[in-house]
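Can you keep this structure in mind? I'll have questions shortly.
The complex appears here minus one protein chain, its other protein chains still in place.
Per-chain residue numbering starts at 1, and chain names A, B and C are given in the order in which the chains are listed.
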Amino acid sequence: MEPLEIAKKVRDRYPSEFIEAYEHRSQVGIVVKKDRIVEILRWLHDDPALQMNHLADLCGVDYLNKKKVRFEVVYNLYSIPQRHRLRVRAQVPENDCQINSVTEIWMGANWHERECFDLFGITFNNHPDLRRVLLPDEWEGHPLRKDYPLDGGGKRWSGYEEVVEKSKKLREYDFYGLYQDPTKKAGQKDARE
Amino acid sequence: MELLWILIKIIIVFAVVMLHVMYATYFERKVIGHMQVRMGPMRVGPHGILQPIADGLKLFFKEDIIPTVADKKVFYAAPLICLISALSAVAVIPFFQGFAIANINIGLLYIFAMSSLASYGVVLAGWSSNSKYSFLGGLRSSAQVISYEIAMGLSLVGVMMLAGSLNLTDIVNAQMSSSWKIYLIPQIIGFFVFVVAMLAETNRTPFDLPEAESELVAGYCTEYSGMRFALFFMAEYIGMIIMSCLAVVCFLGGWSGPFEVPGIPFFWFLLKVYFFIFFYYWVRATLPRYRYDQLMALGWKVLIPLALFNIVLTGTIKSLFG
Amino acid sequence: MKIQYDTRKKLAERIFLIEILKGLALTLKRLFTKSVTVQYPKERKKLFPGFRGRHALIRDPNTQATKCVACMRCATVCPSRCISIRFSVDKKTRARKVNSYEIDALRCIFCGYCEEVCPVNAVVLTEEYEYSDYTRDPFHFDMDRLLKNWDEFLDKNKVDQDKYRNPFLRPRGLSLGDLPAGKRIDVPEEWTYEGQVIWKDGKAVSAKEAASE
Partner (left out) sequence: MPENRVESKGIVKEDIAYEPYTIAMGPQHPATHGVLKLNLELDGETVLKCTPHVGFLHRGVEKLAENLSYAQTLPLSDRLDYIASMANNVAYSIAVERLLGIEVPVRAKYIRTIVMEMARLTGHLLWLATHALDIGAMTVFLYCFRERENLLDMFEEIIGARLTTSYTCIGGVRQDITGHFLESLYAFTEDFPSKIAEYETLIDKNRIWLKRTQGVGIVTAEEAVSLGLTGPTLRGSGVDYDVRKHMPYDAYPYVDFEVPIGSKGDVYDRYRCRMEEMHQSNSIIRQCIEAMPPGPIRAEDAPDLVMPYGVQKEVAADATFSSGVIKLVKDRHRYMDGDVYVAAEVPKGELGFYFVSDGRGVPYRMHIRAPSFIHIAALSFLCKGQMVADVIAVIGSVDVVLGECDR
């Protein structure tokens, strides 16, 4: 089925949820509200004419100061039997930063949603195991948000000082404990200090 | 005088066995290397000939790390149990006519006893390390021992029946005087069971489960380092040599050969043992590893029934043809 | 395409371990074939020109200094930002003069973009790959060090600077018009746009020859 037709079908079926449809480089996407997202995606997944059974990708996007609604969760769907593709973008406002989980529809969405939670701080309701996946559990902040500075903003993750202390302690067992740099005169400080 | 002669024999055998252990490691690396289109050790000496000495030195001078949570006494004892039991089994091997440190009448049983004692060392090492991987390795080892000890013992019953003795020298002499010259021909099933059990008994591929490096890191010897690790290593290779000797004595006619080599009475014996050791390496280079439960299934469901069938067959033939 | 495989075995195969014996035969055969190992410190593989190794600044044979004109293209394109250049501009001629050129080799990811974009072929990644050290300092290359790297590369590989051709100095397969003036150096016929190779009748021939036949 043509992707634009699918977008039309979604609009007809869920007029209150539907915001817009667009085409870019011959790829079609629809923007919807987040409240009934599980219902919409389940319909796309189960409908015999659509059969969007492959969740190719799920990720978050942060439109800080660009759009009215700050976050979007993007579902890239593909139908292996029908061979058509559709992108569904659900808007998630900053003050209500949560959306329902789609793990009941696709088991594989589990880690995608964990990653999105980890890097954007979007909470997924009804998720079986919502923990950070790529970053340490005690990490502060969500790095892929646009207001998160590239260099980490000078903030240290908790546990950083411990590691530094430990490395200082272990330095006496280091190779450098024995090694004397012949090019350096005595009393000159090591470059690593 | 008798005692002195035994002492001299012990020293000779000990030195020879240790030399063989050293170079068994070297040849293993060379043979497997060339089978895998690479070269093996090439650095220490011409074609790496001094590699075992370098390895020994390295292991000897390495720091001996003992985990703080280990059961220390057992941790110290485990490699010694392995090594001593393996070495004491050498005592009964007849290298040529009349040359065995102890020519005892229960030689075969003695070897079984010693080789099962060696696995206690492995089990204790796994237990005392207080490490999870070591523990699993030790458990696997104990499971492996009970499945393969029996199969191996039963596979040799046929030989005992034909030779009518448990004395290893007598077994060889009985073979030479029999019409087949070697027991491989009438005992082909027993031989097959023995070879498989032999690989399993010495924890070699495809049955190297206690130390399966891709699953259990290094199994029972994960926490061992330096010389203690080397003791396990030596025990493994001595075990290989003993099992090869046993196979040669029981199935391939010991030191007998198609013709006599003047001056070297142990020529044929060594040649056959070397072939078996080569076979160990050859199998290691070729086969994947069994899974733990599959190995047990093979032991109990295939090898033990086969060995029992072999006993019945041997008994039938012996009673029919005398 | 459904894969067709049959792992059932015949009785003879089951009993006599045929497949295991085949495997053993293969390893025994390989025991007697020549090994493929390269005994590294004794023998070395010949690297292909353009191997992306240690950085160097090409020493201009006329001036004995760098060819760099401080255009900042390499520093701009570098994805890991490991190149830092300081230059001064002559107020009258508006010519730029390089004051310092530094590469932090530990930051570098060896993508080769710098040598590809350099319009005068000043910076290059040499075929030198053995330059490990015990401290970090030696990997912070300044301009003298980079020029010395080039000399060392020429000496070590006995390369004639005039004849040395690195495919990044003139990327293979680009037509002359696409290249800045500094990159229009003579290269083997095969590297030029006109001389690009295609496959014909079981061997690689240049497209020009194939067309003329």
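Note that a contact is a pair of C-beta atoms (placed from the backbone, for glycine too) under 8 Å apart; a residue touches a chain by one contact, two chains touch by 3 or more.
Because the structure is a prediction, the values reported are computed rather than measured.
**Q** Identify the visible chains that the left-out chain touches across the whole complex.
**A** A, B, C
**Q** Pick from A:Met1, A:Leu130 or A:Leu144: which residue touches the chain that isn't shown?
**A** That would be A:Leu144, which touches the missing chain.
**Q** Taking the entire complex into account, which one of B:Pro41, B:Pro79, B:Gly153 or B:Pro206 touches the absent chain?
**A** Of the listed residues, the one touching the omitted chain is B:Pro206.
**Q** Even though one chain is hidden, which residues of chain B still touch it in the full complex?
**A** Contact residues on chain B toward the absent chain are 32, 35-38, 132-133, 136, 205-206, 208, 212-217, 284-294.
**Q** Give me the chain A residues in contact with the hidden chain, please.
**A** Within chain A, the residues that touch the unshown chain are 24-25, 27, 29, 53-57, 59, 61-62, 66, 74, 76, 78, 80, 83, 85, 87, 106-112, 115, 119, 132-136, 143-144, 150.
**Q** Which parts of chain C are in contact with the chain that was left out?
**A** 1-3, 5, 7, 9, 17, 19-20, 22-23, 26-27, 30, 36, 47-52, 71-73, 76-79, 109-113, 116-117, 119, 125, 167-168, 171-175, 178-181, 183, 190-191, 193, 196-199, 203-207, 210
Here is the rule we use: only the chains that are shown with their structure count from here on.
**Q** Centre to centre, by mean C-alpha position, how many angstrom separate chain A and chain B?
**A** 57
**Q** Can you tell me which residues of chain B touch two or more of the remaining chains?
**A** none
**Q** Show the residues in chain A shared as contacts by 2 or more other chains, in ascending order.
**A** none
**Q** State the interface residues of chain B toward chain C in the complex, per the touch definition above.
**A** Against chain C, the touching part of chain B is residues 31, 33-39, 42, 282-283, 285-287.
**Q** List the residues on chain C that touch chain B in their complex, please.
**A** Result: residues 20, 23-24, 26-28, 30-37, 39 of chain C touch chain B.
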